[in-house]
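A protein chain is absent from this complex, but the other protein chains hold their places.
Right, chain A next:
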Amino acid sequence: MIEQKTRKLNDDTRVAISMAAPALTGLFLFVVLPFALALVLSFTNLRLGSPLPIQFWGFEQYRRIWLDPSFRQALLNNALFALVVVPIQTTLALGLALLLNRPLKGMAVFRTLFFMPVVFPMALVSVIWTIIYAPGADGMMNAFLKFMTLGFWQPRDFLHDPALALPALMLLSIWQGVGFQMVIVLAGLQSIPISLYEAARVDGSDRWNQFRYITLPQLRNTLIFVVLVTTILSFRLFDSVRIMTNGGPGDATTTVMNEAIKAAFDQQKMAKGSAITVTFFLIVLVITLLQRLLVQEERTIE
């Protein structure tokens, strides 16, 4: 009797559901439903505008995209992109955060400046960098490199050169994204208690040892987070590719997302696009699980 009464008093389920409902509705409409549809479509041969009836194809789409050289190149590009961008961007972000984590006058100005590229829309950034990468000796990047190499640099057409197109996109991404990682690392830095540094100083450690034995271990979880988010973002690379190179020259800069959009909307192969999307989802899922595994390990140790 008493048991029942307390349960009633503490029962917040209805309120909880009503509170969560708006968010859950959105999540269902715009995430769960489309994904379920994509999953279903990926097992068919749906092609927009095709007069043929829709058929169940099983794993045929997956087999086809796996054999598609463009898709393989896209996967390779993404992996390469992540492999180069993630370490460089994370290291740069850490370095910037360390520089900006000092009580200096005007520090807020510098923090804002470094964070600014993050706020710009990617489309705008892409257009501007297309101009920066303009071919010919008058192109900004070409002129800059010529100046830096004392005139030895021969003008190149970055975005149409199979060897330079992907590195050009990498550079843009590093510049554009580093501010975001920097802010996260900065927050991590500021949550390290000052007394740990004071203890380390009294215990006889110089700046390098403080960094190695206090800063880095204390930033461990922050850095894991940054690395994984950057990796996921690397696999989602799309805007700059679409605007600046459209995957070219050849397949030199194509990405998984670019392939999915190309299949679904340029070629109207909805089923193929869906299959690529589902594959992409699985990749992101694996990365996320990896993150949870790494962070959880840390939790059990402490």
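Keep in mind that, in the parts below, contacts are C-beta pairs under 8 Å (C-beta built on N, C-alpha and C of every residue); 3 or more make two chains touch, one makes a residue touch a chain; residues count from 1.
Definition applied: contacts and distances are computed from a predicted model.
Asks: One chain of this complex is missing from the view, so tell me which of "sn-glycerol-3-phosphate ABC transporter ATP-binding protein UgpC", "Cysteine-rich domain-containing protein", "Cytochrome c1" or "Permease" is its UniProt name.
Replies: "sn-glycerol-3-phosphate ABC transporter ATP-binding protein UgpC"
Asks: Give the residue, chosen from A:Thr130, A:Ser205, A:Asn246 or A:Thr288, that touches the chain omitted from the document.
Replies: That would be A:Ser205, which touches the missing chain.
Asks: Take the complete complex as the reference. Which residues in chain A touch the chain that isn't displayed?
Replies: 193, 195-196, 198-206, 209, 213-214, 217-218, 220, 301-302
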